[in-house]
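One structure is given here, and the rest of the page talks about it.
Only a single protein chain was left out; the remaining protein chains are all shown in position.
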Amino acid sequence: MSRRILPGFKFSLGFTITYLALLLLLPMAACLYKASALSSSQFLGAVWTPRTQAAYRFTLEVSLWSASASVLLGLLVAWVLVRYEFPLKRVFDSLIDLPFALPTAVAGLVYSSLYVKQGWLGQYLVPIGIEGAYSKFAVVLVLTFLGLPFVVRAIQPVLETIDADTEEAAFLLGASRLQTFFRVIFPAILPATVTGFALSFARSLGEYGSVVFVSGNMPFKTEIAPVLIVSRLEEFAYAEATAIAVVLLGLSLAMLLVINQLERWSTSRAT
Amino acid sequence: MQPSKQLKPAAHGFRAAARRDPAWVRWLLTSLAVAVVGVLIVIPVTHVFYQALKPGWATYWNNLTADADTRHAIMLTLIVAPSAVVANVLFGVVAAWAIARFRFPGRTLLVSLIDLPFAVSPVVAGLMLLLIFGMQGVLGPWLREHNIQIVFALPGLILATMFVTMPFVVRELLPVMEAIGDEEEVAAVSLGANAWQMFWRVTLPNIKWGLLYGVILCNARAMGEFGAVYVVSGRIERQTYTMPLRVEKLFQDYDNPASFAVASVLTFLALVTLLVKVVLERKTQGELAEVAALRQPGEQV
Partner (left out) sequence: MSIRIDGVTKQFGNFRALDNVSLNVPQGSLLALLGPSGSGKTTLLRIIAGLETADSGNVFYDEQDVTSRSARDRNVGFVFQHYALFRHMNVFENVAFGLRVRKTPKAEVNRRVEELIGLVRLSGMERRLPSQLSGGQRQRVALARALAIRPQVLLLDEPFGALDAKVRQELRQWLRRLHDEIGMTTVFVTHDQEEAFEVADEVVVMNKGRIEQLGSPREVFEHPANPFVMDFLGHVNVFSGRVQNGKAHWGGVEVAYPDYPHGESRDAAVYVRPHELDIERLEVEGSIRIEVKRVNPAGAVAKVYGVSVDFGSDVHVELTADRYAELDLREGEVVYVAPRRVRVFLPEYSI
């Protein structure tokens, strides 16, 4: 662009890199440095025990479930927001962002109290066998709450760009409504949908604040990986906590790469 | 010549027959969507206020103000969140300037790096800070020697919050600055403005709504941050408990009304954030539309 005309290139880039180095790269380096002090058997001993395996499995499982639920529900919500008119639609639209703004601890607190036996929703659900508190379902539920806006906000703008002409063209060529959806609309929003899934999945993998409230944190059953890190820390087992954190960090970085690729795919398709 | 865009009645709120889904489909899907948002979002929010106010207004007020620990948590959050926001606004503006206005090798990598805190688990973020500044940390011995307390103290809380909320301001500013383009700034410089004058008179007025929007989002997240702060806080009563941590503490102590009372303040702030966001979004879009209109040939005033 205008590297030579506009001022402040060296200063702004220097400041940015310094800030990132101090706040981001230095801590990551410290984490890797601490982990590297472990021998490989120590490392494996920390990250690959029956309890950690159960925690990874549980974390992945609830993240997959919640991201899938977010995609299904988010698709529905985005569809309705873009295509239909109804009273209070603007309020409805802005409420979608609430999970972005609401502290996760509050989400955890309220979800844990809604679905217990005496809770507003629990009083109807618990008698028919749906345990929405201190269970796997409870975790999936609160993670779906957190993931929903990621999916809606990923799909909504893309859905808006599909103009009426395109649908009319499909219709005139003889496609039914379902054929139009599956052959024309869905392929167009697929990259955005997958991006939404990945964002919500990534968010779920690392989530801590809300899950501690609702999961019950039972080892081998409803314990997520971040909770495991915290309990290791509370036992002053820093090395083990660090080892598990490295695994989680690797997973996060991988997700970030995937999301970046997906977003590139989305924009290349949008033209 | 610009192709003239035809006024199409179909584009003016009258949806053509082919695009309109049958009434029962519209009804069914709209009801389902409303139910989803109702169950996932509206009921929980209502429930927070219901639980907080159930014992009555007097008790509610008491829950918020009588307990010294709660009072301290509120004060602490009011220090930690703004500090982190100020740091990230500074970073956000400078970084957005570098990224939006210049091309340099590694630029894409830099953008990805800025996104990193979105992906990293807050707990891991907190742990990483412990591993530098904690007793066992890389800098631990040196810090102890010089009697500097970072983790389990205010600086740690601010650092953890800064880490987690780092991307918000940049992320809001980048698209705005890219959409506005650099023409006005180049014009200002060519007219003899120095860097400060250009920034205060041209750049800042152009990005102000986007910036404010970033600040609002950043602040919401900063006030609510739990995982990272939890790890670096060491949970020392009346020293390192922020509001979200206090919510959890009261919950663990089975003091539900008090826990919900603190939660209701945070929820109220979240709702205000949404409201401000709606207003600002409209302003930003108006601004961008203006820029787009100015770029059109003059005929369509």
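Each chain gets a letter, A and B, in the order it is written, and its residues are counted from 1.
We adopt the following convention: a residue touches a chain if its C-beta (ideal position, glycine included) is under 8 Å from a C-beta of that chain, and two chains touch if they have at least 3 such contacts.
Everything numeric in this text was worked out from a predicted model, so none of it was measured.
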| item | value |
| --- | --- |
| Touching the absent chain when the full complex is considered, from A:28, A:170 or A:230 | A:170 |
| Sole contact to the chain not displayed, among A:187, A:219 or A:250 | A:187 |
| Footprint left on chain A by the chain that the document does not show | 163, 165-166, 168-176, 179, 183-184, 187-188, 190, 269-271 |
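Everything below uses one rule, namely that only the chains that are shown with their structure count from here on.
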| item | value |
| --- | --- |
| Euclidean distance of C-alpha centroids - chain A vs chain B, Å | 16 |
| Contact footprint of chain A on chain B as seen in their complex | 10-11, 15-16, 18-19, 21, 26, 29-30, 32-34, 36-37, 39-45, 47-48, 51, 91, 94-95, 97-99, 101-104, 110, 112-125, 127-132, 134, 136-138, 159, 162-163, 166, 182, 185-186, 189-190, 194-195, 198, 217, 220-221, 223-227, 230-231, 243-245, 247-248, 251, 256, 259-260, 263, 266-267, 269-271, 273-275, 277-278 |
| Contact set on chain A toward chain B in their complex | 1-3, 5-9, 11-13, 15-17, 19-20, 23-24, 26-28, 30-31, 33-34, 73, 76-77, 79-81, 83-84, 86, 90, 92, 94-107, 109-114, 120-121, 144-145, 148, 164, 167-168, 171-172, 177, 202, 205-209, 212-213, 225-226, 229-230, 233, 238, 241-242, 245, 248-249, 252-253, 255-256, 259-260 |
